[in-house]
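As you look at this complex, bear in mind that one protein chain is not there, while each of the others sits in place.
Going by the order they are written in, the chains are A, B and C; count residues from 1 in each one.
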Amino acid sequence: MLRSDVSDGRALPTTEEPPDPELVQLLAPDGTRRADPVYDAWVEDVDAERLLSLYEDMVVARRFDVEAVALQRQGQLGLWPPLLGQEAAQIGSARALRPDDFVFTSYRENGVAYCRGAAPVDLVRVWRGNALAGWDPWAIGMATPQVMIGAQTLHATGYALGCAKDGVDSVAVAYFGDGATSKGDVHEAMVFASSFAAPVVFFCQNNQWAISEPVGLQSRHPLADRALGYGIPSVRVDGNDVLAVMAATRVALDRARRGEGPSFIEAVTYRMGPHTTSDDPTRYADPEVREQWAAQDPIVRVEQHLHTRGALSEDRAQEVKEHAEAFAMELRDATYGMTAPEPLTVFDHVLVQPSAELERQRSQYAAYLAMFEGTSGGDE
Amino acid sequence: MLRSDVSDGRALPTTEEPPDPELVQLLAPDGTRRADPVYDAWVEDVDAERLLSLYEDMVVARRFDVEAVALQRQGQLGLWPPLLGQEAAQIGSARALRPDDFVFTSYRENGVAYCRGAAPVDLVRVWRGNALAGWDPWAIGMATPQVMIGAQTLHATGYALGCAKDGVDSVAVAYFGDGATSKGDVHEAMVFASSFAAPVVFFCQNNQWAISEPVGLQSRHPLADRALGYGIPSVRVDGNDVLAVMAATRVALDRARRGEGPSFIEAVTYRMGPHTTSDDPTRYADPEVREQWAAQDPIVRVEQHLHTRGALSEDRAQEVKEHAEAFAMELRDATYGMTAPEPLTVFDHVLVQPSAELERQRSQYAAYLAMFEGTSGGDE
Amino acid sequence: MATTTMAAALGSGLRRAMEDDPRVVLLGEDIGRLGGVFRVTDGLQRDFGADRVMDTPLAEAGIMGVAVGLAYRGFRPVVEIQFDGFVYPALDQMVTQVGRLHYRTGGTVRMPVTIRIPYGGGIGAVEHHSESPEAYFAHTPGLRVVSCATPQDAHTMIRQAIACDDPVVFFEPKRRYWVKGSVEDEVLDDALPLDRARVVVEGTDVTLVAYGPLVVTARDAALAAADDGLSIEVIDLRSLSPLDLDTVETSVRKTGRLVVTHEAQRSGGLGAEIAASITERCFSLLHAAPVRVTGFDVPYPPAKLEEHFLPDLDRLLDAVDQVMGRQHSLTGWSA
Partner (left out) sequence: MATTTMAAALGSGLRRAMEDDPRVVLLGEDIGRLGGVFRVTDGLQRDFGADRVMDTPLAEAGIMGVAVGLAYRGFRPVVEIQFDGFVYPALDQMVTQVGRLHYRTGGTVRMPVTIRIPYGGGIGAVEHHSESPEAYFAHTPGLRVVSCATPQDAHTMIRQAIACDDPVVFFEPKRRYWVKGSVEDEVLDDALPLDRARVVVEGTDVTLVAYGPLVVTARDAALAAADDGLSIEVIDLRSLSPLDLDTVETSVRKTGRLVVTHEAQRSGGLGAEIAASITERCFSLLHAAPVRVTGFDVPYPPAKLEEHFLPDLDRLLDAVDQVMGRQHSLTGWSA
C-alpha cells in the first residue's frame, strides 16, 4: 500500500550467509569465470598476467597483515586491525585507481595503502604508537587513516568537489564500513555529493560486522539501496571477487571522470578475523558462518582460476610467496627498528605558527626534563 | 549499468512546479473528488460534516497565522514563521492522530499545535520572547517546537521505541521540512527507526524551500525515496489535499500501531509566505511559480467540493469565519495581554536541584536589582 | 563488602539500578552481546534482555537523540559512549537538547539521562581513545558532570547518577578500570551526595585538587611529599559541574596554597575555573598563585609520547614545590 513494505518486524538482526545470488560476480568461489554482459568489458584488459599481479597483491596483503598481528602479539605494536578476508575488496578497488586520484579511508584499509605505495614502515607507525599518521598523503595520494567512523566520506566529497572546480578528471574515493553507513556524516556526504554531482566513489566494505554488531542492526535492507534515494547509482558486488570489484570500481570511476557524479559500491565480504587484536569475536560471532565464508576465500578462487588456466607455475607461485615474505620481513624489521619519538616533539605542529603560550609550555617542559637528566644521567 | 542513473549533471537546482501526476490526490484543485483504489477506504468515514470540520480547522489556522504576522508587523511579536499554504498538510495529518499519540515538530507547525489543543496564548508565547516553550507537552501530547533543524526526528524515534517497550499502540509523529532531510540527525532517526521497527511516522512537509534554498539543492530525487533505502515504506502525497494527507497518515499510523514499524510521508506543498517575518523572498523566489501554487490552494478546493455537494451553506460558512475570527482575536488579546516574565525567573529550572553556584548568582543579581529599585523607585 | 575492579563496580552499579527501577534502559555500541569493549555491561543483556540493554546502530547523535525521546516517554536511559573521542558527534544533542529541555520547558520536561564516557589517557591507545573532554560539558548549563576515582564511588555514583532527575555526564577513568578496591552496596541516602567533593587525604600545607584518573596520582604525591615533611590535603572533586567550591575553599583557607590537576588541556580547562573561583574566594589568604598541572595545549599525542603529555607524580611534586616557593620549580608561569 505504501511503496514498499520490507521491514521484517522486530526480529533480531543477523549477518548474511553467503552466497547472495544478486551480487555481481565474475569469479566464482571455485575459480570459474562467470560471464557478465555488463561488467566483462570493464576487465577485458585483465589478462592472466594482470590477474596474477592482483593475486600477488592479495597474497602480500594477507601476509603482512598476519605479520602485523604477530607483531602485536609480541608487544611490538599496540594494536592492529586485521584485513583478513577483505583482500579482494581492497586490492580490486585500489588497483583500479590512477595515481592522481585521492583516497580517504578508515583504519582497516592497509591493503589499499599498500597499493597506493605506502612503505612497510608507514603501515606500522600509527599502530606502534609513534605517530598519529603513517605516511605523507601527498606522496601516495591517500589521506592517513581516519578513526572517527564515517568522517572521511565528507572529506572525500569535498576533495572531489575541488577536483571538479579545478577542471581535472581525478576522482576521490571514500572507503568505509557497513557500520559507518549509520553515521550522519556518511548521509551528509551523499547529500552533498549528489547535490553537486561530485566525482566521488563511495566504496563500502560490508564485512558484516561493526565490532560485535551484525550488519542487520545497522540496516534491514541492502546498504547499496540507500544510495538510490539520493539519486546515486549503486551496485552490490561480491567483495571476495577481485575481478568483480575492479570492474565495478572502474565503472564508478569512469562515471565520475565523465562528470556524471558519485556512485556507491557495496562490496559484500566478511571480516574473518577479530575487529582488532584487542577484540574477542568468540563472544559474538558464529564460527559456522565464518566457515561458510572461508569457502568463499578471495585468494583461493584466483589461485584456482589461474591454475585452471595454467597461468600459475610453481616458480611463479614461489616468487609471489617470496615477495610477500620479503615485504612482511621489511615490515617486521621496520617495526623493531623504530625508536620512540623525541619527547619535545609532543609540542610540534599544533599550529603552523606556534603560539607564545605553547612555546612557553614547551620550554618549561624542556627545562623540567633537563632537571632529570641532571639528577639521573650524570655518568652517561 | 549501475542500478540507476538519475543524476542530471550539474544543473542548478530548482523548486518543482505543480502538479506532479505521481502524487496521491483525492481532491483535485478544482474540488473534484478523485477515486483512489487504495486510499479511499481510509477516509470512508469522512463525510461532508467531517470534511467541513477539517475545512474549519484550515480556515482557523490560516486566519490566526495571518493575525500573528500582523502582530509581528506591529512589534507585538519578535518573529513568526507563517504556515500559509501548508494548512492541508498540517490539519490533515494532525487530525488523523489520537490524543495518546505524541508529536514532535519544528517551528512552523502551528496548525498541528492548534489541532493538538494549544491555546491561542500558547501559540505566541515563544514568538513574543516570553518563554522558550509555548505549552505543556504533557497536556496536549506534543513537544514544544524544535529550532535545531531535524533534532526532533530522533526524539520521536526514541519516544516511539518507548511506546513499543511499554506495549502500547501509541505512535510518535515527527514533522520536519524538506531542508531537514539533509541533516545527519534525520538519517540517524530513520536508521534507528528501521532497525528497531519503531512505531514512528516521519512526516515531511516538502514546502520546496529551506529559507532561500530550493529543495533541488537538498536532493535531486524525490525525498520520499530516501526512506526506501532504509526499508521504510514511503509515499508522496499532494500536501495541499487535506483528504489525501489524512488518508496517508492513517495508513502510516495503522502500520505503526500494528507493530510494523516506521513510515515516511512526503507531503508536497509550497511555502506561500516568507520563511519567517524576517525574510524577504523577493530576493530568491519566482512569483510565477507562486502563482501556479496559488491555484492549488488547499482551502479553496475543499470549499469548492463542499459547495458542489451543497454542504457549505452561507450560514455555515459564516459560522466558520466567525470561529476563525474569534480564535484570532483571542490570540491577539493574549499577545497584548502578555507581560514580561519576572527578571529572576532567568535562573529557574536549569537543574531540577539548583546548584549552589547558581543560587549565589541569583541572590547576588537580586541584590543588584534591588539596588536600582532603591535609587530610582523611591517614590513609587 | 567485596573487593572488585572499578569496571566490575560500575557493572554491579548498573545492575542494581536496573533492578531498582524498571524504567532504566541501557543504550550503546557493543554493550549487549559483547558486554562493552571494557566489559562494563557484561551479562546485563543476558539478564535483562535486549529490550533493556540495547546494542544500537553506530551513530552517536542518534543514540543521544533517541535517549532524549525515551526520557520523554518516562524512561531513564543510560547511554554508553564507547570512547571519549566519540562523544563529539553527540555533543549537539547533549548541549542543545539534553541540557536544555528542563529549562526550555520551564521545568515540565525532565531529562534523567546518564551518559557514561570512559575517558582519559595512559592506556597506549590510538587517536580519539584517550581524551578528556569534560570542560566542554562543564561549561554547558543544564548538565551535571561527574567523575569517579575509586571502585566504591564508581558503584555508588553511577547509581546516584541514574537516580538523579537531571542529566549526568559520567566520566569513567578508563586507565583505572582494573584497579581494585572494596565495594559496599551502599544505601544511596547514606552516601555522599553526587555533587560533593571529598577530602581523601588531610593536610595543612597545600591543597591538591584532582579528579578521575589523577586522584591516585595525587594521593601518591601526598605520600611522597610527607616524606619530605610537607602536609598535602588531597581533594577528589567528584563533581565537575556544579563544582563543590565550598569544600575546596575550606581547604585553601587552611593551607593558603592550591594546586589543581587534570589530564585535559590547560587552556580553558577546569583548572582555570577552580583557580579563578578560589582566587575570588580566598584572595587575601593565598600565599601563592594557584598552579595548574595539566595536559599541554596540544591534541592528545601518539601513545609513545603520552607520558610527556600526562601529569604525573613528579610534575605534581614540582607544582607543590612551586606553591611552596621552593627552588627548582619548573612548571607554572614564573619559571
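We adopt the following convention: a contact is a pair of C-beta atoms (placed from the backbone, for glycine too) under 8 Å apart; a residue touches a chain by one contact, two chains touch by 3 or more.
Values in this document were obtained by computation on a predicted structure and should not be read as measured data.
J.: Indicate each shown chain that the hidden chain touches within the full complex.
T.: Over the full assembly, the chain not pictured touches A, B, C.
J.: Thinking of the whole complex, not just what is shown, which of C:Pro77, C:Pro112, C:Gly271 or C:Pro311 touches the missing chain?
T.: Hidden-chain contact among the options goes to C:Gly271.
J.: Looking beyond the chains shown, say which of C:Arg23, C:Arg52, C:Arg73 or C:Arg104 touches the absent one.
T.: C:Arg104
J.: Could you tell which one of B:Leu132, B:Val289, B:Ala317 or B:Val352 touches the chain left off the display?
T.: Considering all chains, including the one not shown, the answer is B:Leu132.
J.: Thinking of the whole complex, not just what is shown, which of A:Gly31, A:Gly162 or A:Pro343 touches the missing chain?
T.: A:Gly162
J.: Which of B:Lys183, B:His221 or B:Arg271 sits in contact with the chain that's absent?
T.: Of the listed residues, the one touching the omitted chain is B:Lys183.
J.: List the residues of subunit B that touch the chain left out of this view.
T.: Residues of subunit B in contact with the hidden chain: 12, 78-79, 107, 126-132, 147-149, 179-180, 182-185, 210-213, 217-218, 278, 283-284, 340-341, 343-347, 350, 355, 357-358, 360-361, 364-365, 367-368, 371-372.
J.: Extract the touching residues of subunit C with respect to the undisplayed chain.
T.: Output for subunit C: 61, 85, 88-89, 91-92, 95-96, 99-100, 103-104, 127-128, 135-136, 138-139, 141-142, 241-243, 264-265, 267-273, 275-277, 279-281, 283, 286, 288-292, 297-299, 332-334.
J.: Which parts of subunit A face the unshown chain closely enough to count as touching?
T.: 102, 104, 131-133, 136-138, 143-144, 148, 151, 153-163, 165-166, 172, 184-185, 188-189, 191-192, 195-196, 348-353, 355-358
Keep this in mind: only the chains that are shown with their structure count from here on.
J.: Starting from the mean Cα coordinates of subunit A and subunit C, work out the distance between those two points in Å.
T.: Measuring from centre to centre gives 36 Å for this pair.
J.: Quick one: subunit B and subunit C, Cα centre-to-centre, how many Å?
T.: The computed centroid separation for subunit B versus subunit C comes out at 41 Å.
J.: Let me have the rounded angstrom distance from the C-alpha centre of subunit A over to the C-alpha centre of subunit B, please.
T.: 43
J.: Multi-chain contacts in subunit B: which residues touch at least two other chains?
T.: Only 184-185, 188, 191, 195-196 qualify.
J.: Show the residues in subunit C shared as contacts by 2 or more other chains, in ascending order.
T.: Within subunit C, residues 56-57, 59, 61-62 contact more than one other chain.
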